[in-house]
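Omission of a single protein chain aside, the complex is shown with its protein chains in their original locations.
Letters A and B mark the chains as written, and numbering starts fresh at 1 in each.
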Amino acid sequence: MSYLLQDLATLVGGTLKGNGRIEITGVRPITEAGPGHLTFVEDVKHARLLPQCQAAAAVVGPDMDAGELPVICVAKPLAAFTRIAEHILGVKPPAVTGVHSQSSVAKSAKIGVEPSIGPFAVVGHDAIVGSRCRLMSGAVIGDGCRLGDDVVIHPNVVLYPNTVVGNRVIIHAGAVIGADGFGYRTEGGRHVKVPQLGHVEIGDDVEIGAGATIDRGTFHITRIGEGTKIDNLAQIAHNVQVGRHNLIVSQVGIAGSSKTGDYVIIAGQVGVKDHVTIGDRAIVGGMAGVMRDIPAGEHWVGIPATPEREQFRMQVNLHKIPELREQLHALAKRVEELEGSAAVKRKSA
Amino acid sequence: MSYLLQDLATLVGGTLKGNGRIEITGVRPITEAGPGHLTFVEDVKHARLLPQCQAAAAVVGPDMDAGELPVICVAKPLAAFTRIAEHILGVKPPAVTGVHSQSSVAKSAKIGVEPSIGPFAVVGHDAIVGSRCRLMSGAVIGDGCRLGDDVVIHPNVVLYPNTVVGNRVIIHAGAVIGADGFGYRTEGGRHVKVPQLGHVEIGDDVEIGAGATIDRGTFHITRIGEGTKIDNLAQIAHNVQVGRHNLIVSQVGIAGSSKTGDYVIIAGQVGVKDHVTIGDRAIVGGMAGVMRDIPAGEHWVGIPATPEREQFRMQVNLHKIPELREQLHALAKRVEELEGSAAVKRKSA
Partner (left out) sequence: MSYLLQDLATLVGGTLKGNGRIEITGVRPITEAGPGHLTFVEDVKHARLLPQCQAAAAVVGPDMDAGELPVICVAKPLAAFTRIAEHILGVKPPAVTGVHSQSSVAKSAKIGVEPSIGPFAVVGHDAIVGSRCRLMSGAVIGDGCRLGDDVVIHPNVVLYPNTVVGNRVIIHAGAVIGADGFGYRTEGGRHVKVPQLGHVEIGDDVEIGAGATIDRGTFHITRIGEGTKIDNLAQIAHNVQVGRHNLIVSQVGIAGSSKTGDYVIIAGQVGVKDHVTIGDRAIVGGMAGVMRDIPAGEHWVGIPATPEREQFRMQVNLHKIPELREQLHALAKRVEELEGSAAVKRKSA
């Protein structure tokens, strides 16, 4: 199946430049686009790849030069390209499927309008599920959970009892929200469990990746702020307070009672110690180990994490060691010569 | 709902100091406590936070000075506070629910008294489940597994066939026990699977975190010793022998055939190489990379991990480089001057 470029331009209300009669058979990012493909370019950096790209056409920003290539000009290339991709790939809004006969919904649970509850999904006692929620196969919504509207819970997700989930939250398959935190007191040579009595609260528009784990608060609440996005296999420990609009990349671990401000970015595999505070808009580089507070707006990297410039300096220093050794060696020679001539003088004196 | 402080003191058999008629509306850790809240202090370090804390009252240890704040004095503040928290939060022992009609229990399986088996839980052929076990929704107990008494298996946990689980073990949602280890032999350019024929044995009183994975032994047993606690998303490879009463924090990875002694602590995101032994009561710092054996009782950190003092010395050395460079530069100047005056002398001589 193929689509005329001019029709796709019309679909997104873009300005066509070049031959609108060419046929588009698929969509690809610029590094993978071949003949017949439509691609897109959002910034000048990627625009440089256009000349060697074999795409048939591109969606570009205003005033972006694409040479001979037919283009659709729009204000927001990625958004327009995505809409075209959904059109070509035949993406449809998911159907409302009702409550599957093979699910298990407690009588005391309250379910909003237009639910889609899959086979083998479980909704516990006294749980409240908002309107238009999609609880997929094998998802477990514990007793007393409260979900907002338009929530999507992918297959085999587990929400422990009393988890609170905002509107439009998406939780991917296999994530576990509200398990007991890792808390013990040691008595007579045994680790005795400290009961974990709190719960997890997830703000509006949060998305949580596959296999991620977020533990309940010990006595109170573990919080994920509105608009924050958490990637696969991240671990958020008990009592952590994550701010709003954070980006927490995959395999990050944040230890107990730590806090992040708003718009914090934590790159992949970072570890954050317990009881640490990361300020607003701070950025933590991949694989860093955060051992102390990070002030707002700073960019920290390394293990232990320090401001990027310090880490850079340290790397430079480390690479200067061979030079230092050479200089020291050369200097020693000069001193030797001086000592030699001094000795000669002493002798001659 | 609120509670009189004096009644809470009675509940835990504590000694009341100050006004017992004040009303407690909630429980919080000291860093989050506000008006109306009861908090607790276990040690002198946290006692220092009491003056600026807004809590209405605190549970404290014997002879701990809390100034004007009304307190309940007990021998073990955390234990007493937890009991009060359970009382205030209305935590009840979980009900015995029997075997759910939507579960799948093999006829050849043996189930002990007072079972609670949730919807969509599976118990395989010839599995033996002890008394008072709770197998929650979607939990899968493979063929031939043997579980002790009072075991709690949270939703969507998977126990592969023949897994052995001790008494009072808790396994959190999504954990996978007994999957095949990562073992291949390469023949003619292909990685050929080495069949993984062993199983996993978990001792009494072990707790395993959400999403953690513990692989079966290749030919024999992967063991988790009695009383050991393993946090979320930790990975224990095939043939590993974990000792008793270990604390293994989240996202730790222990490679094949490694061993730990008793009372070992391994902090978050540590990686342990294969075939390594970590001695009794050793402590491994967060994010360390353990490449060789750690003697009993030592505290190792860093990548590659070394005794803490060595790592500290190395950090100090690294920070001394700029100073070294300056000293070298200054010394070079002095040598230059000496050379200059020597040259002058030679000339004048």
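Basically, a contact is a pair of C-beta atoms (placed from the backbone, for glycine too) under 8 Å apart; a residue touches a chain by one contact, two chains touch by 3 or more.
This is a predicted model, so every value here is computed, not measured.
Novice: Among B:V129, B:V158, B:V206 or B:V249, exactly one should touch the missing chain; which is it?
Specialist: Residue touching the absent chain, from the options given: B:V158.
Novice: Which listed residue, B:R21, B:K92 or B:R190, touches the chain dropped from view?
Specialist: Looking across B:R21, B:K92 or B:R190, the contact with the absent chain belongs to B:R190.
Novice: Of A:G61, A:G198 or A:G211, which residue touches the hidden chain?
Specialist: Result: among the candidates, A:G211 touches the missing chain.
Novice: Which candidate, B:G61, B:P77, B:G148 or B:G271, sits in contact with the chain we can't see?
Specialist: B:G271
Novice: Which one touches the absent chain: A:E23, A:D65, A:E187 or A:E339?
Specialist: Of these options, the touching residue for the absent chain is A:E339.
Novice: On subunit A, what residues meet the omitted chain?
Specialist: 27-29, 31-32, 78-79, 82, 85-86, 89, 91, 100, 102, 118-120, 136-138, 154-156, 170, 172-174, 205, 207, 209-211, 227, 229, 231-233, 245, 247, 249-251, 263, 268-269, 286-287, 303, 318-319, 321-322, 324-325, 328, 331-332, 335, 338-339, 342, 345-346
Novice: For subunit B, enumerate the residues touching the unshown chain of the complex.
Specialist: These residues of subunit B touch the chain that is not shown: 102, 104, 120, 122, 138, 140, 156, 158, 160, 174, 176, 179-180, 182, 184-185, 189-191, 193-195, 197, 211, 213, 215, 218-220, 233, 235, 237, 239, 251, 253, 255, 257, 269, 271, 273, 289, 303, 314, 317-318, 320-321, 324, 327-328, 331, 334-335, 338, 341-342, 345.
Quick note on the criterion: only the chains that are shown with their structure count from here on.
Novice: Taking the mean of the C-alpha atoms as each chain's centre, how many Å separate subunit A from subunit B?
Specialist: That pair's centroid distance is 24 Å.
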